[in-house]
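A single protein chain has been removed from this complex, and every other one stays in its place.
On to subunit A.
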Amino acid sequence: MDESNHWYGHSRILGTYCGLSDEAPKRIQGFLQHGWNYLHGFPPNDHWCSPGYPRFVWSDVLRRRGWSMGRRGHYLIGAPWIYLLYLEPELGVQPDREGTIWYPFHGWEKHSVSGDHARLADEIRDVEIGPVTICLYWLEYANPDIRRSYESRGFRVICHGERGSRWEGKGRDFLRKQLVELRRHRRVASNRLGSALFYGASVGCEVAVYGDPMQFEDERPEYGGTARRMRLWPELHGTHVDRELAAEVARRELGFEYQATPEELRRMFGWKRVRTA
């Protein structure tokens, strides 16, 4: 269907949940929301989401917003992350968690972000007390200047890898690696609210959002910018955030209550051959 359905190993996780092999993930007949989003689950220019195919979104607010923007055919299943947690309740669980895992806001293959990583690294050093792990997107990780600005301050710099595709296994363990890292850290932080932060909050990390939020080169106005995120989630911004509150918001944003049954997913994704009239 669409390449993004297979990013971060999402289709493989859902396939495993449905009892299928994760060697060759099947095509999902629809569009899977692949990252946390505060529009309607998809980018503003979502013309590639053809009508007539369902949009599998994480939370009801996205459905409502999408509906108000003329999108139809939403189907709530929650984030693939919740299925991973269901499948791997013990993976990477450590009795003593320490340090902070920090996710600087990243660009992607077609858009890069502009921001001063060195200044951000200084700010992190000033705020964080324990050991700090910086997790970079593979594009930034490949840039020695960016890596150096963190490594020079004594931070451990890692990368969960590329997001992969249906045909190559590169991204298949992306979320698994992320889960292991999140479960060994006490805190998760970033300069913008994002999937990683909610993933962390959902596995018991403390949350912090601070530092220069950086900008996409041509950030779409539909999102409403940083100011809107501050208005929507003022309680999640700052160097110290109420852990219970963050976990509650994460549960809502990741759609824990919308976990579908395997049989339902098989039917919704078109993984079950059905006779059609």
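The rule is simple: a residue touches a chain if its C-beta (ideal position, glycine included) is under 8 Å from a C-beta of that chain, and two chains touch if they have at least 3 such contacts; residues count from 1.
What we mean here is this: contacts and distances are computed from a predicted model.
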{"item": "Missing subunit (named according to UniProt) among the choices \"Class I SAM-dependent methyltransferase\", \"Ferredoxin\", \"Peptide/nickel transport system permease protein\" or \"(2Fe-2S)-binding protein\"", "value": "\"Class I SAM-dependent methyltransferase\""}
{"item": "Touch with the omitted chain, as defined above, among A:S21, A:Q94, A:S152 or A:T261", "value": "A:T261"}
{"item": "Given A:G15, A:G30 or A:G161, the one touching the chain that is not displayed", "value": "A:G30"}
{"item": "Candidate in contact with the missing chain, chosen from A:Y53, A:F216 or A:W233", "value": "A:Y53"}
{"item": "Residue among A:Y75, A:Y210 or A:Y223 touching the omitted chain", "value": "A:Y75"}
{"item": "Hidden partner chain, residues of subunit A it touches", "value": "30, 50-54, 60, 63, 73-77, 257-258, 260-264, 266-268, 270, 274-277"}
